[in-house]
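The block underneath contains the structure these notes are about, expressed in structure tokens.
All protein chains but one are shown at their positions in the complex.
Naming follows writing order (A and B), and every chain is counted from residue 1.
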Amino acid sequence: MSSVRLYMEFFKGFWKENPAFRQLLGMCPLLAVTTSVINGVSMGIAMTFVLISTSIVVSLIRKIVPNQVRIATFTIIIATFVTIADLYLRAKFPPISKALGPYVPLIVVNCIILGRQEAFAKKNPLYRSFLDALGMGLGFTLALLLLGAIRELLGSGSILGIQILGTWFEPWVIMILPAGAFITLGFLIALMNVIDQRLKRTA
Amino acid sequence: MNISAHMIIVLTVVCLFSGLSLVYMNQYAEPLIKINAEKATQEAIFKVLPDVKNVETIERGERVIFKGLNEEGELVGYAFVAEGSGYQGIIKIMVGIDSELGKLTGIDILESVETPGLGAKITEDNFKGQFSGVSVLPAIDYVKGKKPENPNEIQTITGATVSSRSVVNILNATIKEVKEIVKETGPSGEGENE
Partner (left out) sequence: MNIILIFIAATIVNNIVLTYFLGICPFLGVSSKIESAVGMGLAATFVMTLAATVTWLIYHNILVRFNVPFLEYVSFILVIASLVQIVEMFIRKFSPDLYRALGIYLPLITTNCAILGLTLFMVLREYNFLESIVFGFGSGVGFTLVLLIMAGIREELEFADVPEAFKGAPLTLIISGLLALAFMGFSGIISTS
């Protein structure tokens, strides 16, 4: 296995196959928890933890799971790791757990995780599945970070709780509301489409 | 081995592993989660009842009332959690009331999902601070658009009348209930029916 290929396995999750912006998966948490950078990134870390853990386990047992029960098996594994992540957050980081609320358990139905098992982990060896999971998880976290930064900056004038824009700035409250989430994401994806077209033209 | 048996075995093993790891994780996390909840309640009580060193509890069914005692063991006041619906969802408030049950010592908004920039302002000191020292007799009341004239009045937030009003209504409803329970129990300083 050439090291260039492995490198690609990791990086495809960032741009070319970014789960949020390109594959349009994981929209629910993407819109719900990005009211601030810290919330978005926390969700990203939790989700990446579940994705990597699940991919590792699935890849390890891929040869012994019969085809008919694979979805059920993967789902149980995902739900187990999500419960672990949720319990851990509630025990060690209560304010973040409160901020993320029910969206942590909702990682169970985050299409990205099951999607990566189906598309990759069930048919690839451990180290490649790990890289795939890490790349996808970080790519998703990047999307969460970007959306969170825009919404927090324009909606509260701060980043990571630190006031960046002074009192002259009247916050765009709509950014914190659901409407702002939808609209910002819509424009972001459109922007990425434009960038993609430009890149294709110059290539 | 035929397919069916294979399927059943795999599923059973996976479920077992899942169950075991969750039981183990829960044993680790549950006590920590309990401590976090207690800490949060204690912090809120100290916020609304200043000078309190010890807390005792009175329980009547689902209602829990905290008695705040100072260093000398004297009753400073009572604290309790009031909740009800606001504009966007449930509002949970920690309320502090003096030992005569005549004035509030302060409130702290524990949980709320009101509109950011408008109803969410109930968590700000401008609004919350009004409740420190407000009289609850005959009941807390609110005024719109002008300064309160009577000791039991507070001013609603401009553009967030419903959220402000909800807070007042939630407080009044719970204060009534708390007063009845405290009357039954008798204040500790007089050593009556405990």
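Going forward, a contact is a pair of C-beta atoms (placed from the backbone, for glycine too) under 8 Å apart; a residue touches a chain by one contact, two chains touch by 3 or more.
Every value quoted in this text rests on a predicted model; they were computed, and no experiment measured them.
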Practice prompt. Return the single residue from A:37, A:79, A:144 or A:176 that touches the missing chain.
Written response: A:79
Worksheet, complete the sentence: Among listed residues A:38, A:61, A:108 or A:145, the absent chain is touched only by A:108
Worksheet, complete the sentence: Checked against the full complex, the residue among A:89, A:121 or A:181 that touches the missing chain is A:181
Item to complete: Decide which residue listed in B:10, B:140, B:154 or B:170 touches the omitted chain of the complex.
Response: B:170
Fill in: Residues of subunit B in contact with the chain not shown
18-19, 22-23, 25-26, 30, 84-89, 115, 162, 165-166, 169-170
Item to complete: Provide the residue numbers of subunit A that touch the chain removed from this figure.
Response: 24-25, 27-29, 31-32, 71-72, 75-76, 79-80, 82-83, 86-87, 102, 105-106, 108-111, 114, 174, 177-183, 185-187, 189-191, 193-194, 197
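The working rule: only the chains that are shown with their structure count from here on.
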Practice prompt. Could you put a whole-Å number on the gap between the CA centroids of subunit A and subunit B?
Written response: 34
Worksheet, complete the sentence: Within their complex, subunit B touches subunit A through residues 3, 6-7, 10-11, 14-15, 17-18, 21-22, 25-26, 28-29, 32-33, 36, 40, 115-118
Discussion item. Could you list, by residue number, the parts of subunit A that touch subunit B in their complex?
Written reply: 64-66, 68-69, 72-73, 76-77, 79-80, 83-84, 87-88, 90-92, 94, 155, 171, 173, 176-177
